[in-house]
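All protein chains but one are shown in place.
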Amino acid sequence: MSSFFQEPDSDDEIPQLPPELPPLHPVASSSRASSSRPSITQDSFLSRLEATASPRPGIRTDHEDGIGEEMEEEEEEDEYELEEGEVRRLGKAWSRERGTGGILAWEGELVDSLMDKLEQQQKLVDTLKSDPDTSEEEHFKLVLVQTEMERVKYLIRSYVRCRLHKIEKYSYHIILTPSLHSLLSGAELSHAQRYTELLHTHYSHSVLDSLPEWLRKMDDTYGDGLSMVTKPNPNLPVLIYCTRDCGEITLDSGEQAALAKGSTHLVKYRLVETFVLSGQVEVL
Amino acid sequence: MALPKTLQPSLTPDELTFLAEEEEISIVPLFSMTRIRLLSGIYGSFQPPSSSKVPLWLAISLKRKRKCRIVPPIWLNVETLQTLLKNEKERGEEFGRLPGRRFVEVSKVLLDVAPDDLAQPALLRSLLKDLREVRQAKIRLGLQSEGVMQGSYLQVTNLTPIELTELKPFLVKAMGMMQALEPRRDEAEGDE
């Protein structure tokens, strides 16, 4: 029985893990219905998941200005990102998602790729575990493989759930704002839709239907400017670490703040949004 | 909620440690093993007494199974920590630069799991504690200074993620209150 764990020079016997993802391409990708990575099997997680809009992370479709600028930065960033493993990249995406108030782009390619690999790992683990010829060394390696698998599963779980939380929190807002839709996966968008309906039904049946007709809507704005539709607050401060020099920004007070490489700041999200989306700064 | 309340303010120290565990560290394996291909890379082969680089989580796992010795990072020794501490004390209000952004997490984990691979672990622990306290004191002092809460901006270079995530909820809340007290800005500025 060929072992998954033999020296790489017996490669032809070893089931290959999917090759590294091709470099991410700028912009146009937001029109893709599904991830463009080479699919190993028709049956993969990828094809079973609903059409996933996987735009280049960080490009928001309602940003008309500065696209040219952004493309240049991405090229630099591609080189930077190629050196980083997928697990680390997901770790950063997770950190970003947890550290910011609004929704960021769904890292479809990354998640799909890791899910596929996990699935394959699991199959191999199951096969080897039940094979009586598996050596002690191989059994030990399986333990290490499984330990890593639990870590990656945990990361994906936490990432997905963090997004779910935000999606449910701002579900109404998301439904009402088409430009946000490309940031979500197909499944997330569908969830946002159905959740909004579920909530609406609940409120209607619980109280709204018992109120006068003119009070039955769900998108009022109150006298103090507060709207019933909760939106993320772009003024919420975020912690950022500058992986490269980002020049200066003007704070609300009028002062300048230098975002030098290696510096860390607590600053209002909307002032540094571009840098967060382009990956020039990391969110803690 | 999909995201439990305890996790909502910011990443927890446990979670930060999880991220720190992706960093690589050297180990000396106490057993032989051929190369292993994991999702995060290919590691090994392990041939004592040669050292090998592996992710921290793997090193910890092996260490717990008594299958390796961990080679401490170059900064994790008494002399370096004493220098860092001295430096921190002499710097007044500024924060000293610590070796690596995951300094706190890595040193804690190594002291917990592999004290026998470190020289004078008790002293190291005490130095790390002192260092932490000096920095905490500076943080408290810094928060009291004028103008910190204004404008919802704070430069926090050289503070580590663990120190920052501890502070963040308080700062966000305080800044939020300051913002509420400020005269209202145009709605347009805040919109997407």
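For reference, chains read A and B in written order, and residue numbers begin at 1 within each chain.
In the analysis below, a residue touches a chain if its C-beta (ideal position, glycine included) is under 8 Å from a C-beta of that chain, and two chains touch if they have at least 3 such contacts.
Following the convention adopted for this analysis, contacts and distances are computed from a predicted model.
Peer 1: If you look up the hidden chain in UniProt, what protein name do you find among "DNA replication complex GINS protein PSF1", "Mediator of RNA polymerase II transcription subunit 18", "Nuclear prelamin A recognition factor" or "IBH1-like N-terminal domain-containing protein"?
Peer 2: Result for the unshown chain: "DNA replication complex GINS protein PSF1".
Peer 1: Could you tell which one of A:Glu84, A:Glu150 or A:Glu248 touches the chain left off the display?
Peer 2: Final answer for the missing-chain contact: A:Glu150.
Peer 1: Who touches the missing chain here, A:Ser158, A:Ser182, A:Asn235 or A:Thr274?
Peer 2: With A:Ser158, A:Ser182, A:Asn235 or A:Thr274 as choices, the missing chain is touched by A:Ser158.
Peer 1: I need the residue numbers on subunit B that touch the omitted chain, in ascending order.
Peer 2: For subunit B, the residues touching the absent chain are 1-7, 14-15, 17-18, 61, 64.
Peer 1: Touching residues of subunit A against the unshown chain: what are they?
Peer 2: Missing-chain contacts on subunit A: residues 45, 48-50, 115, 118-119, 122, 143, 146-147, 150-151, 153-154, 156-158, 160-161, 164, 168, 187, 191, 194-195, 198-199, 201-203, 205-208, 210-212, 214-215, 220, 222-223, 228.
Definition applied: only the chains that are shown with their structure count from here on.
Peer 1: Please report how many Å separate the Cα centroid of subunit A from that of subunit B, as a whole number.
Peer 2: 24
Peer 1: Can you list the residues on subunit B that touch subunit A in the complex?
Peer 2: 1-3, 7-8, 10-11, 15, 18-19, 21-22, 33-42, 57-58, 61, 101, 150-159, 161, 164-165, 168, 171-172, 175, 179, 187, 190-192
Peer 1: With touch defined as at the start, can you tell me which subunit A residues reach subunit B in the complex?
Peer 2: Per the touch definition, subunit A meets subunit B at residues 4-8, 17, 62, 85-88, 91, 95, 98-99, 114, 117-118, 121, 137, 140-141, 144-145, 147-149, 151-152, 154-155, 158, 161-162, 164-165, 168, 177, 179, 225, 231, 233-237, 239, 241, 251-253, 255, 257, 262-268, 270, 284.
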